[in-house]
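Excluded from the complex is one protein chain; the other protein chains are retained at their positions.
Per-chain numbering from 1; labels A and B assigned in written order.
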Amino acid sequence: MNQDIDFDAILSKYRSDPFDYVHIHTRHTGRVRFKVTEGAQVKGAGGEWHHLPGSLLFVLYRERNPKPIYSSTFGEVSALRRELEGNFVEANEKVMTIKHPLTKREIIESILRKVLSNFNAPERAKYFFAMDIQARIDKFGPRAVTIQPGDEVFTMSLMKRDIPVYYSGEPGIIHSIYFKPGISVGHGEPLIGVCPPGRLPFIQKIISRVKAEWE
Amino acid sequence: MKEKVLIANRGEIALRIMNACTDLGLDYVVVYTEEDADSEHVRRSLDHQPHGKRAFRVASYTDPNDILAVADHAECTAIHPGYGFFSEDFRFARRVTVRDRPLTFIGPNWEVIKDLGDKINTKRVANSLSIPTIPGTDGPIYNEMEAEEYAEQLMADQKAQKIKNPSILVKAAAGGGGMGIEEVREVEQFRRVYRQVQNYAKRQFGDGGVLIEQCLRDYNHLEVQLVCSRHGERIHFGTRNCTIQSTGRQKRLEAAPGFDESCFAYVFNAQEVLDRIVDYSLKLAAHVRYDNVGTWEWIITRDGQPYLLEVNTRIQVENDVSARISHIDGQHPNLIREQIRLALGDRIGYSQSGIEFKGSSIEFRIIAEDTHRGFAPWIGTINQFDFPKHDWLAVYTHVPFDRPYVIPSEYDPNLALAIVWGDSMAEAKARGRQLLREITIAGENVAGAPISTNIPYLEAHLDKLLTF
Partner (left out) sequence: MEDQRKRLLKLEERITYLVHIKEGSEWGNLAALAEKLAHFKHSFYDFAEEELSEEIRKVEDAVAFLEERFEEHLTAMERVRIVRCPQRFTLRDILENVYEDFTELGGEEDVNVDPSMVVAKANIMRRVKNKVITQQVMVIGHEKGHGEEFRNGGSSKPWGNEKALRYMAVAETEGIPIHFYNFTPGAFPIEDYPGAAQQIARNLYALTKLRVPIISVISEGGSGGAEALGLSDFRLMFSHGYYSVISPEGGAAIEGKIREGEKLPKELVAACAENLRITAEDNLSQGTIDRIIQEPILGARRDDFGFFRQLRYEVIRATDEVVLKTKSLRAFRAYEVKRRMAAAEAAEEPHIDISWDLHRDEIKRLLSLRSRKYRDMATNSFGGKASPAMALWHRLEKAVSHVYYSFRYDLLKGQQKQMQKMFQDVSGEGSVFLQRLSRPITEAYDFISRKPEAKAGKATAVRVGANPEERLERGDTYMSPLANEDRTVTCPNAEKFGCRDLWVPDLYGEFCGVCQTCGHHFPLEYEWYLKHLFDPDSIREFNSEIRSVNPLQYKGFDSRLKADRAKTGRNSAMITFDARVMGVDLVVAMLYSDFRNGTVGSAEGEKFVRACDRARLRRRPLLCYVHTTGGIRIHEGTLGVIQMPKCTLAVREYLDSGGLYMVVYDNNSYAGPVASFLGCSPYQFAIRSCRIGFAGQRVIRETTGQDIPPDYHSAKSALRRGHIQGIWDRREFRQNLYKALMTMGGRNLYYR
């Protein structure tokens, strides 16, 4: 791994456009009623346990069930398909975009994604952690779980079959998790970022560097 | 008002239903998921615009809310569930028909689906009509004494029939899919096994009810195709044989008629048995006032004793196998077309005597799978896909012929159904072999490995698979 990463280049890239553009798609069909307008500031879920919903973005009416859709992140509504107002939309239709100012943590995460040794999805499928790995994660947190090549780390759910997936790559701790259980991951998308113990100081260095330079 | 059908399915059946609707002059709408956007049934509905928008994206084929929302939006009047998904879901059928904006459910009415969907109930009703079912309990047993008595009786009956190696099965009543089934060969072992299954059932399903029935080995698995109308008319389209399904494998092959002397030397009068199961099937259908297409599944022992297994209250994948040995005015019927027509309230319009059965037919399921690795599904991109054209061949597929196609990992890797027919089973088999040789499929997966399908397997084992 290249130890002398060009921080300045990476950071200046984030400086020039410190935003993430979050596209909001409809989960299912229904009639849309927008509750925000373009340019509105929205916030994500709040409260100590993330139990307070974020800003109400729109309501999706289906089978006489008005379903409020809340923002999952904070930012500004940068685009909104106003022509859909009051109309029936299909599932997975893009309805708006939220321009989300990246936080320090998110920038660190996205840099780490490039630095950690990622384990990628071997197929387009749904993934779950193997039972004992999940149990360890639940108990101690992911960063306390060390995995070795050959370990059964995932269960791949493919065409109604559960297939074990064995880890290959450098041994290390599970530093970051990029997938959500039960949601399809495309082929080659990273599932987890693994950090070999030897590289931990280097990772720490990146983190403290970003923390120091990003305000 | 002109009827408009929402097709709540995917793959080849969606296409077959689309065609049937077109034939009947009905308007239709299809639904699809993101993963199926490249599928033929969607392409066809998006590409042809004169009818307006015909394909709607939904979250899932199994989300009734999305499907009904689309049905209302597109002003549909009926829903065709195809097979799988909602086809045997009585709750869906009920909701479709009792909601404030009711739709026609293309299938039997929901009460019938419910009654016949319950295997134990089906068995009870059949027994009350003297229709033979596999000897055993017609309801869960909770009492050990009672169970033991029953087990002894079953063993004694088998011995009396001079059955070699008699045995019984102990099943968890609430189970399914082969879970919680144990075999008992000696009565002395019964109590132990009974307790084991009962504990398992209690643990697993929260109900200690147990079913006991005779264990059958070496039998044929037949299907009777019925077509009924809402006006009390009931006719049949002969029998099919799908014994291969029962050997623990996925169904890859099915043939009609149910028995063929060229395949096996039966110790019983095959035609007589076929007639009997057709009669029984019609009797049960009449009793429950069956009102659409359906398949009655039968087990036939080696000595020709039929037992009713269950009823599939839907159009089956293999319906065309039956259609290809049936002739109405010299034409093969289209059972999907018949199903839609009858569900919308038509009369059948012809009688049993108007159907002539002749010849044999075989259906092949062409699937992307590795037959050497436990029939593991294969995923990748198909670059070339071509079938020959013959007047003894019908091919149903959702895989496009004119462009590459990525097999979606969310669904089964079924590629096509191919049905061949001929004047005799021998001819059908020969044509089948020819077909398998003439299919062109090429493709590769992400690792660059070429596609593997079950075609070589079918070719190599055709005779063995059709020995029944």
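Observations
In this text, contacts are C-beta pairs under 8 Å (C-beta built on N, C-alpha and C of every residue); 3 or more make two chains touch, one makes a residue touch a chain.
Quick caveat: nothing in here was measured; it's all calculated off a predicted structure.
In terms of the touch definition stated at the top, the absent chain reaches A, B within the entire complex. Across B:94, B:251, B:302 or B:461, the residue that sits in touch with the chain not pictured is B:94. Touch with the chain omitted from the figure is made, among A:67, A:81 or A:113, by A:67. The omitted chain makes contact with subunit B at the following residues, 63-65, 91, 94-95, 98-100, 111, 206. For subunit A, the list of residues touching the undisplayed chain reads 47-49, 51, 62-65, 67, 182.
As a convention for this text, only the chains that are shown with their structure count from here on.
If you average the CA atoms of subunit A and of subunit B, the two centres end up 41 Å from each other. Note for the complex: subunit A touches subunit B at residues 27-30, 62-63, 65, 88, 90-93, 123-125, 158-161, 184, 187-188. Those residues of subunit B lying in contact with subunit A across their complex are 33-35, 56-59, 63, 65-66, 68-70, 73, 376-377, 379, 409-413, 446.
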